[in-house]
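Just below is one structure, and these are the notes that go with it.
Heads up, one of the protein chains got dropped from this complex, but the rest are sitting where they should.
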Amino acid sequence: MSTAGSWSSIYGFVRRYPVLPAIILIGLAVMAIFAPILAPLDPLDSDLSKVKAPPAWIDGGTFQYFLGADGIGRDLLSRIIFGSRISMMVAGVVILTGGTVGVVLGLVAGYYGGVRDEVIMRLVDVFYAIPFILVALVVAVVFGSSLGLVIILLSLFSWPIFARQTRALTLQLKTKDYVAAAKIAGASPSRIALRHIVPGLMNVVIVIATLQVGNLILTESVLSFLGIGIPAPQPAWGSMIAEGRVFITSAWWIPLMPGAAVFLTVFAFNFLGDWLRDYYDPNLRQL
Amino acid sequence: MLRYLASRLVYLVLVMIGVSMLVFGLSRLSGDPRYLYMTQGSHYSQEVWDARGRDLGLDKPFVIQYLTWAGRAATGDFGDSVWHKRNSLDLIIERAPATLQLSGVAYLFAILIGTGLGIASAVMRGSIIDLLIRGFALTGQAAPPFLVAIILIFVFAVNMHLFPTSRRGDWSSFVLPVATLAWLGSASLTRITRSSMLEVLDSEYIKLARAKGVGRTSIIFKHALKNALVAPLTLSAILFASFITGTVVVETVFAWPGIGRLALEATLHNDFPLVTGLTVFFSAIYLVSSLVSDLIYAYIDPRVRLY
Partner (left out) sequence: MKESFSMYVKKYARHAALFSLLLLTAALAISCSGGDEGDTAATAKPSSPAATAKPSSPAAATAKPTSTNVPAPSGPAGKVVVGLDTVAPLVQHPRKDINATGGIGQNFSVYENIVKAPFVGPPSPPPQDSTKYSPSDQGIAESWVIAPDLSSITFKIRSNIPWHDNGGSWGFVTAEDVAWTYNEAFALDSVSNGAEEIGDGMKAGFEVVDSMTVRQNIKPDGFDPTWAWLQGNAGFNGIVIVNKKAFDELGEELYASTPIGTGRYQANEWIADDKVELEAVVGHWTGKDANVKNITILSMPEAATREAALRTGEIDIAQLPAQVITSVVEAIGGTVQEIGIARPQGLQMAGNYWSQKCSGCDNGVMERPGFDTAISVGLDKFPWIGNPADPASMESARKVRWALAMTVDQQSIIDNILDGRGRVNYAWENILPNDPTHKDSWVIPYDTDKARQFMAEAGYPDGFDMEMWNYSNGSPGTISAANAVAAAWRTELGIEVSIDGTEYGARRPQTVDKSINVPFVHGINWIPGSTSARYICPGQGQVVGFTMDDEQCDLGLSNATESSLEVRIDNNIANQDYLTEWMLFVPMFQAPAILFVVSPNIESWTPYNAQDVLPNNLESMTLK
């Protein structure tokens, strides 16, 4: 086969499948799982002689602190690696809790309709109407911000999206023939819901979840900017960027290294989510 | 149509009640509100402390307290700001125009750019232009807004001296804050418009129109667009609300004198009268914009009016 032919088939493969995001996300997963092995230094260890040390390729940098060090002398690379754990953990928990609650409520609303539907949808509307940032600020100032609080706030922020889309899809799936058939055969509502509708929802849920991850990571960084994010000394990417932003001219690597990490991760998740949506079902394009 | 409007308004009021209950509950959670109005010097006598409690209605049951507050809030009286020592509503109304201008202009750009690029990307699917537009959309949603703002300031104001770094002034001071706000919003609009347009272009009646020999441009703009714009329209209401909250970040970085910044500083000062006023205000904006978009939706698609 000629080289031109193999290049074009590689090109075709890359165009059709989300290769770039996959690489990024696999890298992210490896970082998160193997963090203690991969990180060269302890992310919480502060060496005051290395304060604001530049990355290795800049004058004054060392190989040991490969991406440089932050304002109190902690290794940026190690903090970014461990930070991937925090980002993934927070995103995972939030999507699991918010997603489960949202899907269940959306399912109930869509399947049963009536009063349950009204109540749940009004609840969704109230949550959409509340300015999230303001309420997050108030709650954090009252209770003091912590990892747990951030997770709770982000979950409350994300369940309505799952609920709304699940309900819409449930309404569609409810009318399908095989559901009617199951009803005629005498299956109980919960059995119908679980066995026939939920499988149809999974694609939607996966797409929403993938697209939400990026949103969650960015929202966490905004919470840190406002002073109510994941508290120090945890190496959360959002707080690293927020704490480091004052160094933008004097030690740009401090905010921009975690910034790049956030950027690549969110980009990858959004790209993947778009692709999954196109791949699964054209009906999902309303997402 | 009128009935639809009426039912939406009733629903809006119900939601506002829900929001107000939540906000009031939160404000009471912060502890004894008397601490906000009085310092904790040792020179207070018990009588003064108790009298203040009676003033604020703290001796009454919680429900009565809420109803009193809600009654006043309905007339726009949220009480005096603890930090500014002035009427909260007056403060909000003074500073809202700055935010509405900023969000309004950013919203306008986001809509135009977002829908325009989304349509172009869908129509020219698979081309380089499509790829570039999709790249723009993806990168726009991937960076923390405050970092984008700071980078824009240093690149375009400090290094290139094209615009002022901050503060509201003439039109040139709008450019960087609007760019920050609009980039994020237009990115998601682009993606939604693109997918919506793609779906419509693939649908049965479009295929039928093509088979009948209707011209391409006519297909796109007469038949497809109206249906494709439904999804971005729905999103745009939510988008406007997210702009309002997005201004908290942008106004802080650009030292813009609007209600976003007012909200941040109010919460940091435990200024609950002002915070509750702002929360109700923001919710009201969201609900009104969502009502407007629902009405436009109902106008376009008569089927909706049956609900």
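Each chain gets a letter, A and B, in the order it is written, and its residues are counted from 1.
Following the convention adopted for this analysis, contacts are C-beta pairs under 8 Å (C-beta built on N, C-alpha and C of every residue); 3 or more make two chains touch, one makes a residue touch a chain.
Since this is a predicted model, take the numbers as computed values, not measurements.
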Touch with the omitted chain, as defined above, among B:29, B:64 or B:108: B:108
Residue among A:104, A:141 or A:171 that touches the chain left out of view: A:141
Contact with the hidden chain (one of A:74, A:164 or A:277): A:74
Chain not shown, touching residues in chain B: 31, 35, 37-45, 48, 52, 82-87, 90, 94-95, 97-98, 100-101, 104-105, 107-108, 111-112, 115-116, 119-120, 123-127, 129, 150, 153-154, 157-158, 161, 164-170, 216-217, 220-221, 225, 229, 252-255, 257, 261-262, 265, 268-270
Residues of chain A (touch criterion as defined above) contacting the omitted chain: 42, 44-46, 48-49, 51-52, 71-74, 141-142, 144-145, 227, 231-233, 245-250
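The rule is simple: only the chains that are shown with their structure count from here on.
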Centre-to-centre distance between chain B and chain A (centres being mean Cα positions), rounded to whole Å: 22
Parts of chain A lying in touch with chain B, wherever the complex brings them together: 122, 125-126, 128-135, 137-139, 141-142, 214, 218, 221-222, 225-227, 238, 241-242, 245, 248-249, 255, 259, 262-264, 266-267, 270-271, 274, 277-278, 282-283, 285-287
Of all residues in chain B, those that touch chain A in their complex: 11, 14-16, 18-19, 22-23, 26-27, 29-31, 134, 138-139, 141-147, 150-151, 154, 191, 195-196, 198-199, 202, 231, 238, 241, 244-245, 248-249, 263-264, 267-268, 270, 275, 278-279, 282-283, 286-287, 290
